[in-house]
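Following this message is one structure expressed as structure tokens.
One protein chain omitted, others in place.
Here the chain labels run A, B and C in written order, and each chain numbers its own residues starting at 1.
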Amino acid sequence: MLKVGVVGATGYAGEEVIKILVNHKDVSITELQAVIDKEEPFSSIFPAFKGKVDIMCKSPDPETMAKNCDLVFLGLPHKISMELVPVFLKAGKIVVDLSADYRLAPDVYKLWYGIEHKDKGNLPKAVYGLPEVYHDEIKKAKLIANPGCYPTSAILGIAPMLKEKAINTDYIVVDSKSGVTGAGRKPDLALSFSEVNENLKAYKVNEHQHKPEINKILSEVAGKSIEIVFTPHLIPMNRGILSTIYLKLNKPLDTKAVIEIYKKFYKGKPFVRISDEGKLPQIRDIVLTNYCDIGLKVTGDTLIVISCIDNLKKGAAGQAVQNMNIICGFNETEGLM
Amino acid sequence: MLKVGVVGATGYAGEEVIKILVNHKDVSITELQAVIDKEEPFSSIFPAFKGKVDIMCKSPDPETMAKNCDLVFLGLPHKISMELVPVFLKAGKIVVDLSADYRLAPDVYKLWYGIEHKDKGNLPKAVYGLPEVYHDEIKKAKLIANPGCYPTSAILGIAPMLKEKAINTDYIVVDSKSGVTGAGRKPDLALSFSEVNENLKAYKVNEHQHKPEINKILSEVAGKSIEIVFTPHLIPMNRGILSTIYLKLNKPLDTKAVIEIYKKFYKGKPFVRISDEGKLPQIRDIVLTNYCDIGLKVTGDTLIVISCIDNLKKGAAGQAVQNMNIICGFNETEGLM
Amino acid sequence: MLKVGVVGATGYAGEEVIKILVNHKDVSITELQAVIDKEEPFSSIFPAFKGKVDIMCKSPDPETMAKNCDLVFLGLPHKISMELVPVFLKAGKIVVDLSADYRLAPDVYKLWYGIEHKDKGNLPKAVYGLPEVYHDEIKKAKLIANPGCYPTSAILGIAPMLKEKAINTDYIVVDSKSGVTGAGRKPDLALSFSEVNENLKAYKVNEHQHKPEINKILSEVAGKSIEIVFTPHLIPMNRGILSTIYLKLNKPLDTKAVIEIYKKFYKGKPFVRISDEGKLPQIRDIVLTNYCDIGLKVTGDTLIVISCIDNLKKGAAGQAVQNMNIICGFNETEGLM
Partner (left out) sequence: MLKVGVVGATGYAGEEVIKILVNHKDVSITELQAVIDKEEPFSSIFPAFKGKVDIMCKSPDPETMAKNCDLVFLGLPHKISMELVPVFLKAGKIVVDLSADYRLAPDVYKLWYGIEHKDKGNLPKAVYGLPEVYHDEIKKAKLIANPGCYPTSAILGIAPMLKEKAINTDYIVVDSKSGVTGAGRKPDLALSFSEVNENLKAYKVNEHQHKPEINKILSEVAGKSIEIVFTPHLIPMNRGILSTIYLKLNKPLDTKAVIEIYKKFYKGKPFVRISDEGKLPQIRDIVLTNYCDIGLKVTGDTLIVISCIDNLKKGAAGQAVQNMNIICGFNETEGLM
């Protein structure tokens, strides 16, 4: 049994990791930590876990965490992960970091997150944990930069066409709609029920910090520099991201041909499902699962891609566990079906 | 034109008062104040008011407020109103206080709100602003203690039967369900969308600070001490309170007879509507209006009362304006239809 | 492997049964039937089941169902189940009926459901499938009348006090709040999003067809005739029932003592959790689980009980599987944790 710990256990992503691990046959949860007012059993904070996860949730203490675990999930706000990661790596532990701290080059990180990166030494060791693209690298990784939720839905929706060199790379439009848990668990007037319910807004239009992350990975896939147009929207629902992606074909392809390209690209990938022609995925098809469902429709020389994930599963905790499974040689879908 | 100001203009109740006053033919809004980061036009904070309320929203300054207004609405958290009220009263202004500060006797206030009342001198002058019960007193008032949202729905649902001495006064159960704006506009994890949506809970069971307020007024109506059982619940919707009230009849009455009692009690009251036999009100009937809709059903010796209001209208801002209308000799329904 | 079938596979309860069975180690799903426009793979109707439940969903055909299954779940509207049950029982199959058809005596059934019962012969064989009360009877049953959602939450919240003879049996008030899936999957204007969202209503006040079911079982538990007052409410959320129950103590008991009574009553019952003193359950604690969480608070001689279940799990499909587990000698919690 792999001994696993979670720092940031009380955030949405941390809680979701724990929810998955409870039913994972190869691991045992040995240490939970979070910034909390008082240490108490995890099931006292979240009564839903009564009888299942009754171990103490303690204040952050990296040394104890390192001592008690083989692998650590970090469900922390960015800027904080990079202060803890060196401790765990030095102790020989595997780290799956759900924050943005190890996803970008240091100069881009500084530009978008506003501060100098504090762990440039370990940064090059980080592997971007998108198994459908970087499976081999993940297998050997000690440090996973677990992808952001928007990037997961966007990259999985675009990568096959880039690989196929079948689209105009100059004008890629990603219009994403996200549920509210994507913003994390925190007191924030803008996230309060009365402000979000019966409302809808675009925010950080083409300025969201996930944009450089998407650009970076798409550029790697394309083998050339890609710059997308990206508009995220906040939707009055708890979970889920649906990205509507507009691509310009650079050669004539019909919907059927495009579907074949995607099916080929995702062959053998257990968590990506391509919709049949004439059908499109919706949030209810993937909510509470680790699937990314992708629907495709060609109209003229435009390809419209609908890419759906649960932001807390494939967009965060589920993907994190998928990465752990790959690194540790477990069944890739263990705990996730 | 009556010159009117609002302190706490950016809270839900304050904003709602302003929304009503914009269409009120007898008043002009001359001063808006709130605890804000920087002073800017009210319509910059709330773009919905663009072209309608473009005057500055300033930081609280009671002297300026008193100088520029004839009547002041206070949409402030309790404990703060009582620090400002003396200034306005001393300057000869009329005050409609939407907080709980002037609704209870000082000893009860201390018990439920945890601190000594700071304006005991003016407390006896305050009139409880429930026009359907205290219309004559309101007419002559200088200081209105505007009722709480739960009390408005509960008292209007029970008062006719108490007046009629037709119910057992020993066991009155009020089971109330409220939308989220009832809790005010503030960053609070418990009020965040992801916590409230797809959830439902009872809270402060029989310990809510509105209970002594309901008890006090019902006791005045009954002419004897009344102690209710009160459970509030938080519902995933923005606006509205529906109280389901269980009363024991002390003499045989059918639904028709009970409806007559309520119709008689509310005769000439423009904002209370009694449902026909066999019909019951729901939130959509009264949302965004100043109505209290009451439905009645007798089953055996139990009377079930369904009392619905919009918590920000009849439960706060609408009732506050109704009180102003009565005090100032305007049409009681002006701005509210 | 037990061969299991579902009639009414496309309703909310049927779909939920299937969702549970997918992860149940002792059964295989061999036959799915529903009233549908055309027969197609279950995963074509519900893409979420792609790769998991790809067998055909066929039109109802009891003989084929009986031939292919050892046990049949009926997720049908009432009045229809009783036409199919005789076929399955005659063929020696076990039936778990999620409708109301076998829950009431024939005269009461006729009174509340408006038609003569069509299978009076099998009616006496039906066991009310509430394992916390009728575990021994369920073990030997061939036909389970699976409890309604409201009755499950109400009975589990009241039974311990009746058993203890600690409450006044003359005045039991059950104020229940339900999510919308409780009404089933069907086109109905009253259940449309625009009518339910931002709304709240009481309905069938003290006239809901679940009332006689609650009365019947509580009377059996109490050993005397019980008649409750029952008001159901429709809440704008998908899943969950929270019942707020008002009981009059007939002897002095504090909250701690009451908690002991409930803990004793539910000792060894894996799906009922009693909240610690000072804590109360909410929907988020039990949603998507088979738990019934019960919170208790004594105030004067009134006991307020908060009883929460997921209406599709413990209130329908989860309880149905729990009953199957007991009948078939599986682990009672198999597939449900």
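Annotations
The working rule: a residue touches a chain if its C-beta (ideal position, glycine included) is under 8 Å from a C-beta of that chain, and two chains touch if they have at least 3 such contacts.
Note that the coordinates shown come from a computational prediction; the quantities given were computed from them, not determined experimentally.
Considering the full assembly, C:T181 is the residue among C:T152, C:T181, C:Q209 or C:S243 that touches the omitted chain. The chain omitted from view is touched by exactly one of A:M237, A:I259 or A:A316, namely A:M237. For the chain missing from the display, the contacting residue among A:K201, A:K224 or A:K256 is A:K201, taking the whole complex into account. Residues of chain C that touch the chain left out of the display are 12, 179-181, 185-189, 191-198, 236-238.
Contact residues of chain A toward the unshown chain are 171, 173, 175, 177, 195, 197-203, 205-206, 227, 229, 231, 233, 235-240, 242, 244, 246, 248, 280, 282-284, 287, 295, 297, 299-300, 302, 304, 306. For chain B, the residues in touch with the chain missing from this view are 23, 46-48, 50-52, 198, 273, 275, 279, 281, 284-286, 288-289, 293, 337.
Keep in mind that, in the parts below, only the chains that are shown with their structure count from here on.
Closest chain to the protein centre (all Cα atoms averaged), using per-chain Cα means: C.
In summary, the pair chain A and chain B forms a contact in which both copies contribute largely the same residue numbers, shared numbers making up over half of all those used.
The greatest centre-to-centre distance from chain A, using averaged C-alpha positions, is reached by B.
Superposition angle, chain A onto chain C, using Cα atoms only: 180 degrees, a multiple of 5 between 0 and 180. Averaged C-alpha coordinates put the centre of chain B at 39 Å from the centre of chain C. Mean C-alpha position of chain A lies 45 Å from that of chain B. Among the residues of chain B, those in touch with two or more other chains are 195, 197-198, 236-238.
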